[in-house]
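What you see is the complex with one protein chain gone and the rest in place.
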Amino acid sequence: MTTHPAAVVDAPPVGTTMRALVKERAQPGAQIREVPVPEPGPNELLIRVEAASVCGTDVHIERWDPWAQENFGPPPMIFGHEMAGTVVGRGPGATRVAIGEMVAVETHVVDWTCYQCRTGRAHVCQNMRILGVHRPGSFAQYVAIPEVNAWVVEGTAPEIAALQEPLGNAVHAAFVEEVAGQTALVTGCGPIGLMSIGVLKMAGARAVYATDINEERLELARQMGADLALDARDDIIGQLRSETDGNGVDIVLEMSGSAAALHQGLAAITNGGRVSLLGTHTVPATLDLSQEIIFKGVRIYGITGRRLWDTWYRTTALLEEGLDITPIISHRLPLADYAQAFDLVASGHAGKIVLLPQAQ
Amino acid sequence: MTTHPAAVVDAPPVGTTMRALVKERAQPGAQIREVPVPEPGPNELLIRVEAASVCGTDVHIERWDPWAQENFGPPPMIFGHEMAGTVVGRGPGATRVAIGEMVAVETHVVDWTCYQCRTGRAHVCQNMRILGVHRPGSFAQYVAIPEVNAWVVEGTAPEIAALQEPLGNAVHAAFVEEVAGQTALVTGCGPIGLMSIGVLKMAGARAVYATDINEERLELARQMGADLALDARDDIIGQLRSETDGNGVDIVLEMSGSAAALHQGLAAITNGGRVSLLGTHTVPATLDLSQEIIFKGVRIYGITGRRLWDTWYRTTALLEEGLDITPIISHRLPLADYAQAFDLVASGHAGKIVLLPQAQ
Amino acid sequence: MTTHPAAVVDAPPVGTTMRALVKERAQPGAQIREVPVPEPGPNELLIRVEAASVCGTDVHIERWDPWAQENFGPPPMIFGHEMAGTVVGRGPGATRVAIGEMVAVETHVVDWTCYQCRTGRAHVCQNMRILGVHRPGSFAQYVAIPEVNAWVVEGTAPEIAALQEPLGNAVHAAFVEEVAGQTALVTGCGPIGLMSIGVLKMAGARAVYATDINEERLELARQMGADLALDARDDIIGQLRSETDGNGVDIVLEMSGSAAALHQGLAAITNGGRVSLLGTHTVPATLDLSQEIIFKGVRIYGITGRRLWDTWYRTTALLEEGLDITPIISHRLPLADYAQAFDLVASGHAGKIVLLPQAQ
Partner (left out) sequence: MTTHPAAVVDAPPVGTTMRALVKERAQPGAQIREVPVPEPGPNELLIRVEAASVCGTDVHIERWDPWAQENFGPPPMIFGHEMAGTVVGRGPGATRVAIGEMVAVETHVVDWTCYQCRTGRAHVCQNMRILGVHRPGSFAQYVAIPEVNAWVVEGTAPEIAALQEPLGNAVHAAFVEEVAGQTALVTGCGPIGLMSIGVLKMAGARAVYATDINEERLELARQMGADLALDARDDIIGQLRSETDGNGVDIVLEMSGSAAALHQGLAAITNGGRVSLLGTHTVPATLDLSQEIIFKGVRIYGITGRRLWDTWYRTTALLEEGLDITPIISHRLPLADYAQAFDLVASGHAGKIVLLPQAQ
């Protein structure tokens, strides 16, 4: 493999250290530490992280909840995964992406050899490893990623490029079936729910309705183009029926992780409609399968990750067409302010927060 | 409409009476009564019932369980819906089906004008009425049905023609996506589950696994072609993984109405697989949506009725190709033996029971 | 059927006559004649025609070209089919649509009983009859149509409602597969091609390219939102490759009926892309099937009519969302000026022309 020497340009000299947010121990908390800059392995890229947005998962890891205890690590390890950055180094075999290019990152590292990966479903790889969960992540000045996971972007601001990963979740959920000319209900106006509103509108949805129990988020839903943004605690079923000629909505995107929201969605959906389940349900949900799903002839899609790479192409296309997700970004903070960022996310009083690892 | 006089040939003279099984009062039980032969209304056919098979629904009605209390009637009314018979009369406007033809019957009477009916989803019509539930049924010597609900059969024994309705359920559930070359698990070996085994095998499934907790039914599953028929109380997940190169099954058809069976199906399914839910769940099911559906990228289809008329065409084709469902018929009884029939169905020690209204 | 008396309100008294454009003889030409107002038959509506737009088919009939000789009539018969109007009478059995409602009209009268009609493909009914081709049409003050063919519209101008029929062609062609985030080429900027540009843009196409050899139409294409409108006689393949990162376009809508345009589309399409063929090809086309279709893995959809009624629902939704097709209407003329209208259409110097049968 001497024909593929690691071309490293502008990369920090070997032995350089960097700032990183490290989950040091199997307990709540995290610390900024000075650690060695990683070296890109075979078929890997070294990326200088320009923007790293905060996902709910990161808060779970910082708070060390049961999910984190079961899935993360092992500590000590850098976490964070939604990111964009500049390619500054290439490990042996990495030749597709050039030094100096800006890339967004697919955070799911798949094996490309399992049944799923070999049948167009790599997003549900049997041996999935996730950046910042199972391998060192992006809350750092540099990170090494598999070259195949890099998505080259051009003319996109780093903070938007970082958000292509959760935006891809929204696109995946929205586009499992056709959207144009259909009515849709988005239950849950967290960042991905908000993004999905913009996606649905741009794809020609006839009307997009959104629910949440947080008025700030409902206001953001309106900014993203929701035709109606409703408090989920109100009796919204009658209103949605009335808005849809009595038929109910064609599409439900469940983005809240709340069983109550799912019940509302299944009550609001038209017979033969389709539901995308994306919000993480941390407690089991009790469903009347016969009345809510079977007799209505409803289709339910479990949605995780992004289709590789269909979703990325389409996400990029929507941004090129003018999809504007900046209203969702509520804060831009230096990495050092991570604690404030996590508190804001946990409080529900934030949209998306972008951490800037290169900022002092 | 005088251009469409009711052509009535071989029909019983006006005023004739017939034997019928009537749900007389809103309480358990049913009675054989002599009642007037119905008159076919506009666009209706009068059918002499040659075979009327017993569905679980009929037992619910006879036993007068909560579902029946909420949905049936009002009494007094004849029940029964799975049927085949000979056209003996036509109401005004009925011209497609000729007197003397043998027909199977679609039991869902839809309005043809709602959103669903006008977009290829009449099987989930918003104003569905069901033969033998909302209008007089087939446990009788004669029944009137809308002409559009008649499916002409040729060269098919009446008992098989009667079973095209539940067989259509199996076909609908199996064929929501492709089958050939895929592995499938059928959870629940009641009549429709058993039929679906034959359907899957005929459509080129790579392997069909079946589960139940009733050894008689498992034996029938083997007769219908199941590659493996397993007691659901055993630890079957490992075995199914092993049978499928570690991948799990591609397809799950949930035919039992049991939450435990659904959990097994979702544990056995491969990431990105698909589930058809058809068995009626009479109690709510509690699901870990994240682990069982979302992170696995599973698709769930609520299945009810038969697609009009795609399912009927394909069901007919499978019978023509040689699909043999006679092993599922365990009893053929005169209508007068209805009580024995219902007891047998309730006991679980029967396959499909066919009642013969013309037999003495 | 005496329970469904013909309710006729505001209808012209029996025996009244009306103005109509009649194809009187099997030869070129047509005449305005005073003829009896039709009487709605069973399950039919009588419509007062408010707007009747001119289709290329109408010119074929007027000019009496070989297609018309083979398909039309027999003369004498009123022609015209794209239309909207007010319900003024109902024949026996017609109860769904109320007197006074404004309706657009599906011009394909299908039998609802053939294999295609019974499997969700009524738009390719084996026994199709077309308004204004096989039965009296809409270039008249009144027309009788099957009630099932009436599509109730609310708050839509009659001239737009009349155009829902060709707009539905565009929607059908565009929506056979997903559009959002894809690039598309429309070959041929006649009225349906122009409409499809608006449809694709509203459905989130990444970019829409259009070709024609008529500069006036290319200008309309730009008005309808085309990202690029190109003279098809130029070497456009390189330009389209360049616009699409070298990949070629995902979607081709062939709206011209020209073999040259189809060759360009197949040269411009990306491997694995899809083509909708809608433009009527009056002469055979010679294709290199291996190079143009097979080795590229292209899918070709023959498109005719509108899916019943999926296309109508989606077309209505797009209009509600704000799709504006008025730029395509170049002339509004009284019915008496039909000859001018046909000449304009034949000249290629018109967009869509709407005839107004109620105007003097």
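Read from first to last, the chains carry the letters A, B and C; within each, the first residue is number 1.
Just so we're on the same page, contacts are C-beta pairs under 8 Å (C-beta built on N, C-alpha and C of every residue); 3 or more make two chains touch, one makes a residue touch a chain.
Here the structure is a predicted model, which is why all the values come from computation and not from measurement.
Per the touch definition above, the residue from A:17, A:119 or A:291 contacting the chain not shown is A:119. One of C:242, C:286, C:347 or C:360 touches the chain omitted from the figure, and that residue is C:286. Although one chain is not drawn, the whole complex shows that of C:68, C:224, C:277 or C:344 it is C:277 that touches it. Of the candidate positions C:33, C:63, C:222 or C:299, contact with the unshown chain belongs to C:299. Chain B residues in contact with the hidden partner, per the touch definition given at the top, are 171, 175, 178-182, 202-204, 206, 313-315, 317-318, 320-321.
Residues of chain C in touch with the missing chain: 114-116, 119, 121, 123-126, 245, 247, 257, 262, 270-272, 277-278, 280-282, 284-290, 293-305. For chain A, the residues touching the chain absent from view are 1, 42, 92-93, 96, 113, 115, 118-120, 308-310, 313.
Simple rule for what comes next: only the chains that are shown with their structure count from here on.
Computed centre separation for the pair chain B/chain C is 42 angstrom, with centres defined by C-alpha atoms.
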